[in-house]
Structures are given as C-alpha cells and as structure tokens.
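Below: the structure, in structure tokens.
One protein chain is absent from this view; the other protein chains keep their places.
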Amino acid sequence: MKKIGPPVDRVDGPLKVTGGARYAAEVPVARVAHAVLVLSTIARGRITGMDTGKAERAPGVLAVITHKNAMHLPPQPTRETRASQGDHVLQLLQDDHVLYNRQPIAIVVADTFERAQHAAHLVAVRYEAAPVDVDLLRTRTAARAPHPPYHGTVAQTLPVESRRGDVAAALAAAAVRVEEVYTIPAETHNPMEPHATIAVWHGPTHLTVYDSTQGVFEDQRKLAASLGLPRENVRVISHYIGGGFGTKGAVWSHVPLAAMAAQKVGRPVKLVLSRPQMFGPVGARPQIEQRVVIGAGRDGVLAAIRHEGRSSVSQFDQFCEHFTAPTRALYKCPNLDTTERVVSLDIATPCQMRAPGEVTGTFALESALDELAVKLAIDPLELRLRNYAETDPETGRPWSSKSLRQCYQTAAEKFGWSRKKPQPRSMVDGKLLVGWGMATATYPANVRPASAIATLFADGTALVRAGTQDIGTGTYTVMTQVAADALGLPVEKVRFELGDTDMPETPTSGGSCTAASVGSAVHQACLGAREKLARLGNGGGADPSVDEPFAAQLARHGMKRIEARYDAKQLETRDRYAMRAFGAQFVEVRVDPELGEVRVSRAVGAFAAGRILNAKTARSQLLGGMIWGISMALHENTVYDPKLGRIMNNDLSEYLVPVNLDIPAIDVLFVPEDDPYVNEIGVKGVGEIGITGMAAAVANAVYHATGRRIRDLPITLDKLL
Amino acid sequence: MREIRYLSVAAEGPAIRALQADTDATYLAGGTSLLDLMKLEVLNFAQLVDVNAIPLTKIEVSNDGARIGSMVRNSDLALHPEIAARYPLLSEALLSGASPQIRNMATVGGNLLQRTRCYYYRDPSTACNKRNPGSGCAAIDGYNRNHAILGTSDHCIATHASDMCVALAALDAVVHTQGPGGERHIPFAEFHRLPGDHPEIESVLQHGELITAVSLPPPTGLRQSRYLKIRDRASYAFALSAVAAALRIEGNLIRGARIALGGVGTKPWRAVEAEQALVGKPANRATFTLAAAETVRGARTRPHNAFKVELTRRAVVRALSTIRGAS
Partner (left out) sequence: MRSFPLRDARGRLVSLHDVRGRPTLIAFASRLDLEARRDQFRGELRSLGAALIVITRETIALLAPDDDVETLELVGDGGTDALFAHFGVKPGADGAHPLGLFVVDGDEAVVWQQIATSAGTDDTEELLAALRRAATLRQEASSAAQPLFNRREMIVTSLAGVLSVVFLERLGWARSPAPPAPTGATTSITLQVNGVTHKLDVEPRVTLLDALREQLGLTGTKKGCDHGQCGACTVLVGGRRIDSCLTLAIMHQTQPITTIEGLANGNGLHRMQAAFVAHDAFQCGYCTPGQIMSAVAMLEEGRVRSESDVREQMSGNLCRCAAYPNIVAAITSVMGKG
C-alpha cells in the first residue's frame, strides 16, 4: 500500500488557493434570484400579524413568503416517524407558532442580494410572546429521559443509562472520593462558510440543489420528504464545503425554504445565511451539566464511577448528548452508573458538534480524574496507567487494536512530562505561572455502509466516484490515494469525484466515518474493476507473467472503458471487537496571576487511529481538533439573553474562536497502529479525536498553574481574578 | 442596507454643503463602522457623502506637537516614524485595535466616532435608547459582560469601543472641525458626551460638521508610556479593560502622570483623580495601587461586568509598574 500514507498534497489544493474551488453559493446559475430569511425576534409565542406590504413593494422584490402564503407541505416527522438522527422537525412556514428565537418566519426573494436583504428588514411582525426558559443551569424545568430513538452520535444508537456492579456500595467503601459538577455552555459551530443553498427546479417535480452539506443523501432524503417529492426527483450537489463540524450534518429549515422560494418565483434561488443567522436555527452544542463521582483506593485504582448529567434540547425535537460514552469505555472500573437526561428549553434544536458526547464527557471525566490524582498525590499519567483497560470494560470484548499506552509514552516523552513539579504554582516563567496538564483522548471507530464506482479508461486513467463529501477533511485526496493504490496507478492518473446524489450512496460525513467507510468502498470498487479486467482473459497473447498495464489490456480487447461498482457492507468482525481510537493530550499554559489571562504555550498530542491514509491531511485534522479543544477550554460560549431567549453574541467579533496569535506550536504525533479488524483498509478516522480530552488537559494545566480548578467552561480571565 | 444616494467630494466645502442640504446624510470615510451598522440597519442614512477624496491625509510633527489629518488611516498613523517615536502610546493603542485590514481602512476621523459593540445596540429587534431613543435598555438587565462601569446612566451602559481614543484622551488631543458655522477646536475631554438622558447623542459634533484634524500637544515627559489592553483572546478582540498610561519620573518621584481607560467607560475615560493621586508620590506599587483604586471610584456594575472593577485596578497597577520598570 505505497500510495497510502505519504503526505501527498491535497489534490484540490491548487483550486482552493486560486479561488477556483466553487462552494455552494458560487455555482453560476442563470437567472438566479436572491433570498433572505426573516427570523423571529421572540423565542416563544405566536405571530399575530405580519405586514409584508412594504417589503413586497420594495424595488426588485419577487416574493415575500410567510405562513399565510407558503405552499402546503407534508407533516414534519414525529417521535415515531423520524427517519434518522439528522431528521429534524423543521420550521417551514406552515403555521404561526414561534418555538425559538431566530426561527424562520418568512423568506424574501428579490433580483439582487441587496434588495432582498433590505426588504427582509421591511417585514413588520407582531407577536404574542410568552415567557421563555433558555438557561439549563437556572431552569426549573425537570430533566427527563430522552425519547427514543436516542438522537446520538453517528453509527450507533447509544444507551442513555448503563449499570454495572454496585456503585453505591463501592463508593461507600472507597478510601477516597471525588464528586464534582462540570458545566459547558452552548457552543456554535461557525464554519467559515455560512450555510448556503441554490435551488433549481426543472419543471414542477424535479429539483436540483447546490448545498453546503456534510451529507448529500441525507439532504436529498429530507428535501424529498419535506416537499413531498419522490427521492429520485431530487438531486443534491456539494463539491466544496467551507467547513461543517456537525452543523451541516443535518438539514435545517433554510434548505427546503430555498426550494419553496424557487418554486414560488419560478426562478432558481440562492439563499445564504448571514453570520448572525448562524446562531440559532442551524444547531449548536447543547448546554451541558455533568456530575462525576469517583471512588478509588489509596493506590488510585478505581472502585466506582457515577457519571450523570443533563443537556439542553428544544421543545419540539430530539437530541441527546451522549457524554457518558467515553466513561463507559475508557478505564477499567468494576462499578459504573451512567445516566443521561435532557431538559426541554425554548431554544432551537441542538445537534452534533465535533466529537459530540466524547468531547463533553471527557472534559468532565478527565477533569475529575485529575482532581483524584491531586487528592491522592499520584501523577495524573500514572493514575491513568493504573486503570488501563486492556479490554472493553463494558462488554469485555477485546479491542480490535489499542495503542493508548504507546500514546501516553510518546506524548509524555516529547512533552517532557517527567520534569513536572507536582505542586500547583510551583512552575514559573518570569511573572507568569506555568501549568502542565494532560488528559486521555478517545473516539469510536465508526463505519457505515458506503458504495463507490470505479471506471478504468483506455488512456490509462481512472475515474472513481462516490457521493460523499470533502468538508476540508481531505476526502478528495485520500480517496485518490486509496484508488491509486488499489489500481497500481500514480495518483496523477486518478480522478476522484464526489458530492453528488447521482453517484453511489455514502454516509453523511460525521462521526469520523468517511475515510473508513468510503475508503473501504473505493478500495473494493477498484479491486472489482481490476478483477473484471482480469476475467476478460488473456486473449491478446500478452505474457501473463507480466503485470500488463490495464490501458494495454483494454486496448487489446478493443474496449474504451471498464467499470465496477461496490456496495459496502458492515464487517462481521465488528461484533467481536470493541473499536476505538485513542490518544494522549499534554498541554502547557501560561497564566498571568494578576490579570488572569491564560495562553496555551505548548501542546503535544499523540494518537493511534489505525492506518493513516495521508500523514499531511491527517495531521491537519488532528491539529485542528486540538485547537478546537483549546478554543472550547478558553473561548467558546454562546450566550442567551435570559428574557429574550436570543443569542446575543451572534457574530465572529463576540463569539470568540482563536485567532492566529492565540495558537502556539503544537506537536501532533502518530503512533503506528495496524488494525486488521476495523475495516478493509484498517482506518479508524481522525476528524474528531483531536478535540477530545483537550479541554480537560487545558483546565488541568490551569489548575496546576494557579491552584484554581475551573469546572465551568470557558476558562475566561474573570474566573481567575 | 437601505437604498442610498452616493456622492463623492474632493473638498471640505462641497462636503459640508451636501450635508447641509440633507439632514438624512452623513460622511463616509473608512466605512468600517458606518457600513457595518448600515448593513445591520442600525444606522439608516439616505445619503452617504464620500470624503475619501478630500486630501486631509497629512501628518505633521514638530516641536510644537503634532497635527494629524482626519483622513489618515489608522495603520499609517501607527507606523509613522515620528508618531511612533514621540507618541508611542498612540501607536501602541492603534496597533492593538481591530486587524491589519481594518486599520488600513479606518480613519482617524472615523475612529473618533466609532460606535459601541453593545450586543443590543447592534440588534434592531431589541430595546436600545442609543439606537431608538425612548425604547429602553435591554442591556441593563440582559447580558452585559462587555458593558461600561464608568459614566453609565439608567438609560445606557454601552462601552465606547475605540482604542485610539483612549490614547488621545491621555494625550490631551484637540479635535479640529469645519462646519456650517466655521471652524471649531474641541478639547478631547469635551468631544464625547456621557449618555445621560440622551445616549443617542455621542459627541458634540453638529450635523454637517466635518472633522478635519486631530492635534496633539508636545509629548513633554510622556514618552514613558504603556497601552495595556486586556481581552479574551490575544488579538483582534475588543478590550475588557484597557489602560493608557504615561509617567514622568524624576528621581523616585512622579512628576507627571496621565491615565485613561478603555473598555470600561461610556466614553474614552480620562482618570484625572488617579493622576492627581500619583503626582508628587514615590513611584512604587503602593502609590500605583492607591491610584488604581481612584480610577474605578464610583463604578456602577451589572452582574456580568462586575469583574471589570478589579480587573481595571490590576491593569492600572500593571501598566504603571511596567513603565516604572522600563524607566
């Protein structure tokens, strides 16, 4: 597999650096009109009146669509009828109810963007507003069990409760006990490219949509269901996506609304959300409160863990953050109770955001373990080694592969962990306090069924296609490598195409499953094409001992092309093994003891995630994940006004993500791992593991620097004054 | 943004006449505040009079002080060698603001009129006395982390967002204008208004009055200075608290002091009492601590911004100590 692994430059790189890569809103479509959404300004109540006259009369306006004149659509999914984890209840102008602030309540279409945008401001709305409840930590609304099907991480439906052993008894008997509450505010994905959709109707029954989506097939299914069309009448195309991180893994209201608008005006319609419109109607990480109780012996051996908590959800839809998933898998512990609850608030529906459950859960668990280590005066790394899970603690199954010990060792060595002085405030750099912290990273190895088609041409080139997406993860590049490897071609001779529902079906790009799932399909499709070629036989008299180039073989048979399709299946070995990627995060912070400013000055992460398809793009994903962890620890916070239920820091000036100066040199280390069981190509996926554990590592480092334990993210300077 | 009429002018006269003829017009310079807020429909002028072609772009520095044309871009001012040498406080403040791209666009005149970053002011669906007089203030009982603790009223707690203005306040700048009534020379302390009952009126400028220049007195004894900006990320963020400080230390005694604050006041905040508390005292931490306490005397806080009192005290001590350490 010599094409797999090397740090090949992104094949789409030249297009991305020249402005040639065309994102959804940039596809040139003749006669396209511009649509702008009008969003609600209350969080709960009814629309009692809408004055659209001014907007309708404004120059260039083609239509103003509200619940009064919108096309009548089939009903939205219910608890019983939802098709998948991304099957949200959408707000498509079917009634006068307002369920959250910034809910779409009208759509304005005009001949230019400026005219549509201004006319949207001219729509006057009257409401009957009800009091709102948007704050998880202050609500009096009781937590409840999530409704099935639990709306969880990709690839599996996870249990919201689990029990093993006798936690109460073990805690009562434990020599030491840690019990703390950890909170995480809502976080907003904010990919650099806002959600964008162009809808083009071909007659009344066929629709093509250019959409910025992590899942063209989910998009197609949801559009068809929302609009009452047969699925095959809808085609979704998404060649370049300017980041997603989960918000583009589900279909939100604006997508069908763009199609409705296009139908209304009889022209293609382009709809791009403004940055403020990205705060609310397109998902967020929920607000989360977690309580972790750990009982352990004086030697640090875990006796029991209770991990329970609640996350916010909307009043009308499903989502449960599975923050206890990593706790069930990470350490050997005979007694374990986990419980996940949700609280319905007057907010828009939250959704997956990079490493859902795993990142939020590891923040709580890995912080609590650090607290235990402090209590026992045991080195935090040593504590984790003493509780190393040689098999999956939940099922007892062997791991398909696990190289966490090597990750700890590699990262600790690079970081210089052995030089740590254990006491808080014991390390300084001039006037600044220096703190070191570490945590474990983990993410499940997900695979979902995927298909691909490979075509070999007489000119010696190959075209491989699968409907999948490249959300910046490098799909174009790694699939080209996988195909080139299977076909024995240089990567320059292979073209991989994606992002189109006319191509073979693949999963949504979420749960770090694309490389493994689509990669396996591409690999098999390419092998299939070679086999087909081989089956043609050696009629031309060439020497069969020579590995004849397929171009020559095709020519010999007078064929222009040969094509093979593969439909991937789940591997049966998946039931015999537990499958996860693991890693170790080490962080150094510098804290100004007077001003409370925290800066991460160094970070080292070591990861074992099966085969790495491309060392360059994989490193970028892990690096990005680690920086997301820093961002989660220090910056990100979606703030609701308690009375308006409206997100107030709704732009990139007030919703903070790191800038270049915030980010230090970061070491990403790969621990080689050969996993023959996880899937055909031995890949576990690296899109999400990089963020897991990172927020805890930062918080643990801040504790080491200052002696202050911050359990409420983000760690802003006011909490350290 | 509403439909606008656009007029480009190349001299002060036509600019002023254009505004005199249209009460719904305003000047367009760098555009970084104005167009931002017009897109949000927070501001809704019918006519924009583009003054970028007016050659008010000179920077003159002499022993009598400095005179800076109002159309000088922030980056050009910050990097002007003589400004950087004689008024490092101003350079430092400018370079701590916004981003290189914005600094290449924003002008001195425009920055004097920079608008608040209050979340509610920027959201026309909410109550805001500054944007919509008489509608109330959603920030007072809302989310008020970036809001002011000094100079607030019951009608407005919005923070003045400029960094440049904090330095200008410390440097005793004078704002020069030309308007229908002739020229005016406005001391910096009088240029911005406290919100009081009329937070919608932010400065003493009259309609049609054009800022032509800002002048600075000679920087006598103020070259030991520091602009300390504290923010949630390392760059490209507005101040939670900012301190512009300058000290003249002779022997161990403070002979002159300037302190102005950003991120905490409803206008660029000159801390005169704190300066008085410094002069004649030994330049040590005890003195600085006393002066720091003076800067926030009378602060009125809200739940999310209460930390700014202690933060500002510490920032003032830090800024003064840094100057002391360097001198």
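We call the chains A and B, going by the order they appear; numbering starts again at 1 in every chain.
Just so we're on the same page, a residue touches a chain if its C-beta (ideal position, glycine included) is under 8 Å from a C-beta of that chain, and two chains touch if they have at least 3 such contacts.
Not measured: the values here are computed from a predicted model.
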Option from A:K3, A:R102, A:R221 or A:H239 whose C-beta touches the chain left out: A:H239
Residue, one of A:R291, A:R495 or A:R565, that touches the chain absent here: A:R495
Residue of A:R275, A:K332 or A:R397 touching the missing chain in the full complex: A:R275
Residues from chain A at the interface with the omitted partner, ascending: 7, 9-23, 25-32, 59-60, 111-115, 190-194, 202, 206, 208, 210, 233, 235, 237, 239-245, 272, 274-275, 455, 457, 459, 461, 463, 465, 471-474, 476, 480, 491-497, 502, 560, 616-617, 619-621, 623-624, 627-628, 631, 651-653, 657-661, 663, 665-666
Chain not shown, touching residues in chain B: 1-6, 8, 28, 30-32, 35-36, 38-40, 48, 50, 52, 79, 98-102, 104-105, 234-236
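Please note the rule applied: only the chains that are shown with their structure count from here on.
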Interfacial residue positions of chain A with respect to chain B in the complex: 41, 59, 114, 117-118, 121, 276, 594-597, 599, 635, 639-644, 646, 648-651, 653-654, 656, 658-662, 716-718, 721
Residues of chain B that touch chain A when the two form their complex: 1-3, 39, 41, 117, 119-120, 122-126, 138, 141-143, 145-146, 230, 232-238, 240, 307, 310-311, 314-315, 317-318
